[in-house]
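What you see is part of a larger complex, with each chain still in position.
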């Protein structure tokens, strides 16, 4: 692979990864030489450092690399994070929260089947606010199940989700059963 | 050999009509619409599995095609502005639909290239902070949940019901033949007495037209809007 392309591909990989990536893993993914990758990482790091209009930096430790923001922008990032937490929960977010609370534990596909729209952003927001949590799905190694957090239930004065008003009837509503079965059939068909 | 295309392959009447025109390598004009009108009706007649819901939209287009064909065959007849408009309209709609059918093909090819631009999961690595919505109560949560239940679409159970209620042109022709086997003459109102909706009445009418064309029956109508009497042609 030409140098130019390694550099761009390297940046793409570091961008999507949330954790430090080892030089070895980067080299393997790019089907490139590990020393080559190390040289490109040095070049990338210098490019970021020398460009005052660039807001990113490369953090390297123990032959692992990770992208991060430049420290001088920390105050702006804090303000963005804070404002996204303080924002009022939208109607869709409250609905997803209610679904997770009443139908816990539930998968993302099930939530989306019930609401008829994609929910990935909403789930992410609820996770960040510690209102819901996700765990590995015992029934599907690659998937997750979502549950309300204990702290959230506690803030409503409840010990568990079963104490939600009309939990027994609402969580087993026939419309839910219908739409969830329907989607299973569609997925299998 | 009969050339059969299953209607399920077609997403609606415009898709079918456009495919017929393209098969004949014609441009979209009134003349080509008149040319493929019979083929369109033929497919409709042979198809046994259109749901009632779909059939209505297929028949609306069929009615316009019959109009266009009649105009081509009987140029001396005068047409109302409304009729003229509906004939031109079909041509224009078909052109518009064609552009999007082509655009859909282009998009499909773009998807197949898998040139996906990936984003980063939001606030990766940010510490989770407990931030409950202020003032939210368990009763509010109950309300949001019942709102969700109320929004669950009921159409998801409809297709099955629609499938059960299929009445095809073919079936109508058969039942008309049976009725005529028992009696020499029946009226159009006899034929449609048990019709469950307007669509079935339209199918009955198309069935009658088809059988006239095939010289199985002949029809008489005393005056405009009076009942039509249907008689079996003795072979």
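Residue numbering begins at 1 within each chain, and the chains themselves are lettered A and B in the order written.
Note that in this section a contact is a pair of C-beta atoms (placed from the backbone, for glycine too) under 8 Å apart; a residue touches a chain by one contact, two chains touch by 3 or more.
Predicted, not measured: the structure shown is a model, and the values here were computed from it.
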Stoichiometry of the complete complex, in the labels shown, is A x2, B x1
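Just so it is clear, only the chains that are shown with their structure count from here on.
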Chain centre separation in whole Å, for subunit B relative to subunit A (CA means) | 44
Residue ranges of subunit B in contact with subunit A within the complex | 118-126, 128-133, 136-142, 144-149, 151-153, 156-157
What part of subunit A is in contact with subunit B in the complex they form?
-> 12, 15-16, 18, 81, 84-86, 88-89, 91, 94-95, 97-99, 101-102, 114-116, 121, 124-125, 127-131, 149, 151-152, 155-158, 163-166, 170, 173, 175-176, 178-179, 182
